[in-house]
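Every protein chain of the complex appears in place save one, which is left out.
Labels run A, B, C, D and E following the written order; every chain starts at residue 1.
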Amino acid sequence: MKKSKKIFIFTILALLLSVSVHADELTDTLDLYSAAFDAIWLLICGGLVFFMQAGFAMVETGLTRAKNAGNIIMKNLMDFSAGAILYWAVGWGLMYGETAGGFIGSSDFFLASGDTMNWFFQVVFAATAATIVSGAMAERTKFSSYIIYSVVISGLIYPISGHWIWQGDGWLTALGFHDFAGSTVVHSVGAWAALMGAIIIGPRTGKYVKVDGKVSVKAIMGHNMPLAALGVFILWFGWYGFNAGSTLSGTDLSMTDVAVTTTLAAAAGVIGAMFTTWIAFGKPDVSMSLNGALAGLVGITAPCAVVSNGAAIIIGLIAGILVVASVEFIDKKLHIDDPVGAISVHGVCGVWGTLAVGIFGDLEAIGGAATRLGQIGVQALGAAAVFVWVTVTAGLLFLIIKKTVGLRVSEAEELKGLDIEEHGTESYAGFQIFQNM
Amino acid sequence: MKKSKKIFIFTILALLLSVSVHADELTDTLDLYSAAFDAIWLLICGGLVFFMQAGFAMVETGLTRAKNAGNIIMKNLMDFSAGAILYWAVGWGLMYGETAGGFIGSSDFFLASGDTMNWFFQVVFAATAATIVSGAMAERTKFSSYIIYSVVISGLIYPISGHWIWQGDGWLTALGFHDFAGSTVVHSVGAWAALMGAIIIGPRTGKYVKVDGKVSVKAIMGHNMPLAALGVFILWFGWYGFNAGSTLSGTDLSMTDVAVTTTLAAAAGVIGAMFTTWIAFGKPDVSMSLNGALAGLVGITAPCAVVSNGAAIIIGLIAGILVVASVEFIDKKLHIDDPVGAISVHGVCGVWGTLAVGIFGDLEAIGGAATRLGQIGVQALGAAAVFVWVTVTAGLLFLIIKKTVGLRVSEAEELKGLDIEEHGTESYAGFQIFQNM
Amino acid sequence: MKKSKKIFIFTILALLLSVSVHADELTDTLDLYSAAFDAIWLLICGGLVFFMQAGFAMVETGLTRAKNAGNIIMKNLMDFSAGAILYWAVGWGLMYGETAGGFIGSSDFFLASGDTMNWFFQVVFAATAATIVSGAMAERTKFSSYIIYSVVISGLIYPISGHWIWQGDGWLTALGFHDFAGSTVVHSVGAWAALMGAIIIGPRTGKYVKVDGKVSVKAIMGHNMPLAALGVFILWFGWYGFNAGSTLSGTDLSMTDVAVTTTLAAAAGVIGAMFTTWIAFGKPDVSMSLNGALAGLVGITAPCAVVSNGAAIIIGLIAGILVVASVEFIDKKLHIDDPVGAISVHGVCGVWGTLAVGIFGDLEAIGGAATRLGQIGVQALGAAAVFVWVTVTAGLLFLIIKKTVGLRVSEAEELKGLDIEEHGTESYAGFQIFQNM
Amino acid sequence: MKLVVAYIQPDKLNAVKQELFKDEIHKISVTNALGCGQQMGYTETYRGVDVEVNLLKKVRIEIAVTEPFVQTTVDAIIRGARTGEIGDGKIFIMPIEDSIRIRSGEKGEAAIG
Amino acid sequence: MKLVVAYIQPDKLNAVKQELFKDEIHKISVTNALGCGQQMGYTETYRGVDVEVNLLKKVRIEIAVTEPFVQTTVDAIIRGARTGEIGDGKIFIMPIEDSIRIRSGEKGEAAIG
Partner (left out) sequence: MKLVVAYIQPDKLNAVKQELFKDEIHKISVTNALGCGQQMGYTETYRGVDVEVNLLKKVRIEIAVTEPFVQTTVDAIIRGARTGEIGDGKIFIMPIEDSIRIRSGEKGEAAIG
């Protein structure tokens, strides 16, 4: 009996051992799976956000004139390309490196850590911020200057304010500022740089004509609405990667909640913008309705994970109305020439989305300030801080470029079109196009 | 020895306990993973189906005239936007809420259940059904009327017949009707509404000209084949989400079988349509070959999960031939003006696909009727029921709109183009375009 | 006490048993999950690679003339459609069937194995190889001949050389040849077929004009740069599926490393090409910069999984420079007319990428030759073998077609445009286009 | 020989062509044009800014005919293009001194038809 | 009656229109044209190959006027289009023998305005 007992004990021990060995393997497998979820998720979402570059290119091309189409494309191609390499060398380190006082990252340059998964998902965001600028400064900017400032934005300006909010140890994070997918971090940064650029470079020739001392605002029509519409659909599609991917984890099931708030806000943005133009101008305007979709998307970007579906609809609706009002105001009152409405879409609606976190957000989910008013305050502070940071640095940048290499093409070049003058080619060879537009 | 025994026992018990605690955690983890598979899968597939909106917009824009391009775009933008909000408020509840007698859903309005994952995947299907109509009624429909009927389709007509088939307790489900991804539920519903719309609104001016009492059929050429082709490629791409995503589960490995039948049927559809036009008209027709791809895709949508690869090729081939014959018949015999062939692609091939389930499907996999003939009968019944439901309700809807706000723009507006008249803008500013087309 | 002991033992045994039953179930679940990762991953990546067809169609359409746009589209549509069915019937078996001496596959025709997951991911690669040819032979090839040769390429030429490298038992695999995602297997195969096609069919009328015995090279401008740019963005987007998907496993975490090298090389390719044209022609050329992106992508396709980020940038940069030099050389020296630069992008940069594996690759990760020089040698050998295989078989194929059905349309047809002559329709009805281009 | 130049509404081109064909006038040339006449323009809006369009799309027809055919041609054009509303268009008649058929080198009235 | 035909730089169209309107000349027709004159063309490059463009974009204006208005019209065009640089364009004056308003059938000088 003793022996059998021993055998019994050993059997059990062996079994238990095998279970625990198995358990080790199991843990490894489960960890691998968990990592695989994240990798697949972030890779696909990152891919979708990359595809937004096509969306921006098409929207900007469609809403400007045929004679500058090639130039717009080159800008979009170049800002991603130069930006990606700069963000690899410097930007990522400044944004996600170890914090220096909550203000700037200071390690992991050249992606020394090898954290390719997160880098890939982040680089496409950096490129988004940079590319927003090209729309507002379209049809008059020197290509060489464009390369310079777009590199500085992705390599320096964007990562630093990004560090404050998304690195985890940033000073705005510490205050409880919440920006889930980047209404402020990405969109506002791009838009405020766009604002400074549009101001400093001045309007396109013929946009604001002085007649008897009074400024008369002229429309310079975009040349290809179907292309612009395609761009908006691509952006909307990519935005599912942008927002839902910002869970940063493939096992965070709230991703589908995010997809729904994103959908509803975008839809409401279209409706808001369309009816606003219908009432204001008498007819539903095509390009403003397209902007409305983007406005709703930018608006929901910050709060998408912490608001209800109903709130998402309200946020989108207001964003849609806001974008029309803002485009009108910037064009007709401020006389700042923003051909594609980038400042209104990404800046104004970016701020709106950031505040909406405070106004509609589930405070517990946010885990920031204790009171609603407190959260709204923190959100306002964050938006303001980023506004100041970007307008000052981007303003300086544009002024320096203006004084040195020059920011703007000559009037003759502008008249003839940037495609011929800057790239020596036409974009629609063979088509008969009115050049006097 | 007693003590050591006790220790031994306790150790084992503790170990076993830890294993079972671990097992609880494990179950949780495995459940989470299973849910994550579903969430990722449905979110991405839903995103792909959303992107089909861009495809529809481009196909419809490309196959109609330049002067109506902006209008087509607005319709596609608006039907998704208004439809999404309506489907959230009402449609989803009517479709997937608790059944009232197998005929209509009656709970979960405003997505009270919070089932965001399934709602997201379903809303893009509802939008697909609605957007099909715009193609058939293009170039002559009042924009305001369009909004009204598209809202009714996504909010009421589509969800109710959808309930019969996809909710689980619907009366057609009970009879064994099988429609995997929606040849009937989505495509036919859109197409029959399109049919009624096209009949009630009448043909475009100049499409059917009476010469000496005989109707002469004129071609009104689409203005942008590359855009139409891009649209078809986008649709095909999105269809992988449409069909493969309809497994509704990320761990249902049959998804790759579905992807293959989908690919083969679409390819065969192109071949079928191309050779048919080659033989019938003497030259391989571009836009009909593009329609052929869509015909194959619509045809395989219902049976994609229950047929062999060989059957998929036959289904696609026949769909490709059918679509050409049907476009000819509807245009030249019935004189119903469907600029993009929506009725033929989505309606005729939708029915074909639905019947193909019965003809080629693996009866066991379908789990419906006992005999092949029985299954074909059930499929025919389902297709017929949906046909009646949609033609009656949509017919009424269009007639009411016609009598009240009016369905059609004036002939002068039509001549000048809906872009200028309905939206006050041109879509291709600067291009020299022949308006007398 | 005896009884209690027995109970105790049985309890423990039962528990252990339940654990091990549970373990069986667990293993099943874990296996299912592993398979689900692969299925989801390959399906989505395959979808992305499918979408590259749209990219190719748009690039080729944009870089050729308006009067041939419909023809280009038909070719792209048809090569995928016919190719998919051929690859299902024959190609897959020849490529992945049981090897006959390392040279050719000999089983699994008509996908008898039912391995839909891998077939789906592979068919889109086969289609990519076939579609490359259409760009180089654009604007002058008979449509019927196009169908014939594209079917032979996807059904025969591509699968056989593919077998050598990717089937596992191929003779080049045995030698240690490494081509992760297909710089040689896919891109070079397409390009060398394109080379033979472009040589045998001859240049477009008016491309090389003999003036006083000296050949003067004329530019034939592409008609739609925005479309070409959209195509490049779509291709880049799809390339994430192409390269990262080539891990062939959803739990291979190196997928994100691949995404990063892919991104950096493409970006560097743009920069390389742009600055090269800037220096060489005085202005940054739009269409060559677009080619630069593709050059970088083709270059990194083979080595993407075995090189560092820094090496990826160098590979891309050199690819970008190479592509410009090669386009110049092929056009101005060899007088081979390749409207879209397919030979340079896919052939020259394909070889460059294949060699780069040897030059920059991590030898251990490659697991091929023992020394760097050895690996470079093997890579060169593989590239050369494929070059010989394709030029000989494709050359024969084109010659036979030329002698029998004829390869080229008449000069009158070419002048009038293939859209009207081959398909009886125009692609941009209504637009006023200069036909004398 | 005269050159009859007519500006008509774009959508009347087909009708005019048919009327001309009925009278056996088969040779015409057409260009796209923009015109500003008695017909007022209209206002578009683009992103909320008004755009005054006072150059409307017109079609310009040129028909070279021998003297006896001038009236026939003018009548046919009027039949095809007249709606009675502002914007119907104008016809101008200009002298042609010579006419040459490139293919054959024929000159004068022989080359017109 | 005369037909004043002017080739001007595309970007001067608006200025010319305004000058004409100031002088109460409201009826004009415009077509897109390509022109080759004293103004040299320029060179584009496409994929590294030079493209000589010697047909530059121009706008062609046609104005039918009665004799007394010819000079006014010419002056207005010159005011609107002149920059003093090569490429400013040309004006040609041609005889019109008759003019018909399609809408009313009016003929001669009555139909011009």
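FYI, a residue touches a chain if its C-beta (ideal position, glycine included) is under 8 Å from a C-beta of that chain, and two chains touch if they have at least 3 such contacts.
As the structure is a computational prediction, the values presented were derived from the model and not from experiment.
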item	value
Touched by the hidden chain, restricted to displayed chains	B, C, D, E
Residue touching the undisplayed chain, where the options are B:Q53, B:N76, B:T116 or B:T277	B:T277
Residue, one of D:C36, D:V49, D:V70 or D:M94, that touches the chain absent here	D:M94
Those residues of chain C which, in the complete complex, touch the missing chain	415, 420, 424-426, 429, 432, 434-436
Chain B residues that touch the omitted chain in the full complex	217-219, 221-222, 277, 280-283, 285, 287-288, 324, 327-328, 331-332, 341
Sites on chain D contacted by the missing partner chain, in the whole complex	3, 17, 26-32, 64, 94-103, 105, 111
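Definition applied: only the chains that are shown with their structure count from here on.
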item	value
B-D against A-C, pair bridged by the larger set of C-beta contacts	A-C
Longest centre-to-centre distance from chain B, chain (CA-based)	E
Whole-Å gap between the CA centroids of chain A and chain B	31
Where chain D touches two or more other chains at once, by residue number	32, 45-46, 51
Shared-contact residues (touching 2 or more other chains) in chain A	12, 16, 19, 26, 33, 40, 44, 221-222, 224, 230, 281-283, 285, 287, 424-426, 428-429, 431-432, 434
Pairs of chains satisfying the touch condition	A-B, A-C, A-D, A-E, B-C, B-D, C-E, D-E
